[in-house]
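Note that this complex is displayed minus one protein chain, with the remaining chains in position.
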Amino acid sequence: MPAKKLNLRKRYELLTRGMGWETTYQKMDDVFPYDSFEGIKITDWDKWEDPFRLTMDAYWKFQAEKEKKLYAVIDSFAQNNGQTNLSDASYLSAIKLFITGVTPIEYAAHRGFANLGRHFRGDGARVACQMQAIDELRHQQTQVHTISHYNKHFNGLHDPFYQFDRVWYLSVPKSFAEDAMTAGPFEFITSISFAFEYVLTNLLFVPFMSGAAYNGDMATVTFGFSAQSDESRHMTLGLEIIKFMLEQHEDNLPIVQRWMDKHFWRAYRLLALVAAMQDYMLTNSPMSWKEAWDVYFVENGGALFEDLSRYGLRMPKYHELATAEAEHVSHQVWSVFCSLGNATGFHTFLPTEEKMAWLSEKYPDTFDKYYRPRFEYWAKQKEEGTFEYQKGLPQLCQICQIPMIFTEVQTDPMQISYRVTEHGGDKYHFCSDGCKDIFEHEPEKYVQAWLPVHQIFQGNCGGPTLPEVLEWYKFAPEDSGDYIGSQDHARWQEWKGADKKVKEA
Amino acid sequence: MSDKKNTVFLIVQDNEDARPIIEAVEQDNSAVNIQYQPGLVRMEAPGRLIVNRETVEEEIGREWDVQELHLVLISLAGNVDEDEDKFELSWH
Partner (left out) sequence: MAVIARDGYVDIVRDKVENFHGNQLVYVGWDDHLLFSAAQAFPLPPEMPYQALVSEVMASVFGDHPEFAQIDWSTVEWVLDGVSFAPDMEKSLKDNGVGHKSLIRFKTPGLTGINGTRL
C-alpha cells in the first residue's frame, strides 16, 4: 500500500514554512530592507495563510493544463480563420485598446510581484507573490500570443509595449501601474491585489470577456477566462493580505484605509477606459457598464466591505460619486476618443441607431438627455462632410492623466469638474476630489508626472505637429481615424462580400 | 447586524469540465441561483456556497481533486475555505 498522501494543509505548510530562517550573518532588516518604511507593523509572519494552499507541484500541474487548453483553442481559431466570425471588425478597436493598455499592466504586475517575492519577510507571502509573478507573465504572454493572430489581418496591433510608454491615453494605465510599483511592497499589494484585482477586475474580465464571447471572439474569451482563473487566486491573496495587515496591528488600519481610498480611486479612474470598451467598442454588449458596476461593485464590493467592517475598515472614499458616475463615464470617454479620433491607435466610430437605442434603454436618465445629442450632431456633420477632429490638445488631470472630461454628475452633469491646488508655487489641476486628495498627500511624487500633453509642448515627443507626434508614437496613418472607410473596414467587407457570394451560389 | 445575507458567487466557464461542478453546486446548495451568460455560468447564493468533492465524484465517476476547480474558475466573491473535501465561500 502506498504511503498515505499528506493532506493539503500539511503540504502547504511544508512548502511555505521553514523555507525561510532567521538570518545570523546579516541583520534581518538588512536582508529585507523594504518591508518596514511604510509603517506597517507585522508581529508574526507565521499567521499568514493562503486560503488556496496551492503547492508548487499542483501549481505547475494546473497551470500546464490551462495552457494546453488555451493553446488548443488559439490554434484552432487560427486554422479556421476565426477572425471572420467576429460580429464586426470595428469590435477590434476594443482589442487594440486592450493589448496596448491592459497587457503591459500585466507585465508591470509581473515585475512588481517578482519584487515582492523577494522582499516580503514572511515565506508564505513570498511564495504567493512568486506564483503571482509567474501568472502575470503568463497573462502578458498569452495575450500577446492570442492577439498576434489579429495582427496578421488588421492594423494598430504592432507595437503595444513601445506605445504604452508614449501614447497620450496609454499614460493612464502606465501611470497607474508605476504609482503602485514605486510605492512600498504593502502599498503595492494593496493597490494591485486588493483595490484593482479584488474590488475592480471582475468588471474587466467578467462582463468584457463575456462580451468577447458575445461578439464571436473565442480567442480573447479563452485567454481572458484563463487569466481570470489565476485572478481568482490573486483576489483571494488580496483579501488575505488586507485581513493579515489589519489583524497584525491596530496601527495598520489608518494606513490601509488611506491606501484603499487612494487605489480604489486610481483603479476606478483607469476603468473609465473599460467602461467605454464595454458600452461602445463591443459591437454587441451583453451587459452595460452601469449594470456591471451595480453587480460587481455596489453589490459585491458592498458585501466585501461589510465583511471587512469588523476590522474597522470602511468603504473607500468617494465610492458614492463613482456609482453616480456609472451613468456617465462610458459616454464621456467615448466622446473624447471620437473627437480626437485622428490621434488614436484604434478606429473610432459613432454609435449606430441600434446601439443608441440600446444605450437609451440602459441609461434612461442620462443617454438621451446628455449624450445622444453630441453623437447625432457629429453624425450629421459626417454626413454633410463638415466634421472636424478637435484641433487642440486637452487639459489633463495631474493624477489619473485622463483629459479633464469628467463632470459634476451629482449637481450639473454638463459642467466640467475642475479642481486645483498649489504646490511649490505651481498650480496642479485635477478632475475630481479623489485625484486631488491623492496629490495633496504626496505632492513630491506627483509633481514628477509625465503628462503627455505637456511633454509634447516641451518638445519631447517627436515634434510640435500632430503627424510628427503620431510618427513618434509609431502610429501608421492607417491605424487612426474613422472605422468606416479604413483598411480594416475594407478588408472586412471583402470577406463578408465573399461570404455572401458563396451563400448566394 | 441585519439578518440579510450578502451574496457570495462562483463563476465558472460554460464548458464540459465545469458541468459536474455546476450540478454538484445545484445539489448541495438549496438557495443557489444559477445564471447562464455568454461563455460563463454564474452561481450565487446568500451568505455561503459549497462545492463538495464527493458530490462531484459521484457526478463524474472518478476521483476528483478539489483544486481541479482552478481549471474552469473565472471569479468568486467571499472568503475562501478550501481543503481536500470541499471548496467553500462565505461572508463572515
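Think of it as A and B in the order they're written, each chain with its own count starting at 1.
Throughout what follows, a contact is a pair of C-beta atoms (placed from the backbone, for glycine too) under 8 Å apart; a residue touches a chain by one contact, two chains touch by 3 or more.
Since the model is a prediction, treat every value here as computed from it, not as a measurement.
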With touch defined as in the header, list the contact partners of the absent chain among those displayed. A
Of A:Phe37, A:Trp60 or A:Tyr162, which residue touches the hidden chain? A:Phe37
Can you work out which residue in A:Ile134, A:Ala324, A:Leu393 or A:Ala476 touches the chain that's missing from view? A:Leu393
Of A:Arg17, A:His145, A:His158 or A:His454, the one touching the omitted chain in the full complex: A:His454
So that we can see where the missing chain sits, which residues of chain A does it touch? 33-34, 37-39, 182-184, 187, 332, 335-336, 339, 373-374, 377, 388, 390-396, 403-405, 407, 414-416, 418, 420, 424, 426-429, 441-445, 447-451, 453-454, 457-459
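In the analysis below, only the chains that are shown with their structure count from here on.
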Residue ranges of chain B in contact with chain A within the complex: 6-9, 11, 13, 37-40, 65, 67-68, 70-84, 91-92
Write out the stretch or stretches of chain A touching chain B in their complex. 7-9, 51-54, 58, 62, 65-66, 69, 202, 205-206, 209-214, 221, 225, 228-229, 231-233, 235-236, 239, 286-287, 299-300, 302-304, 306-307, 310
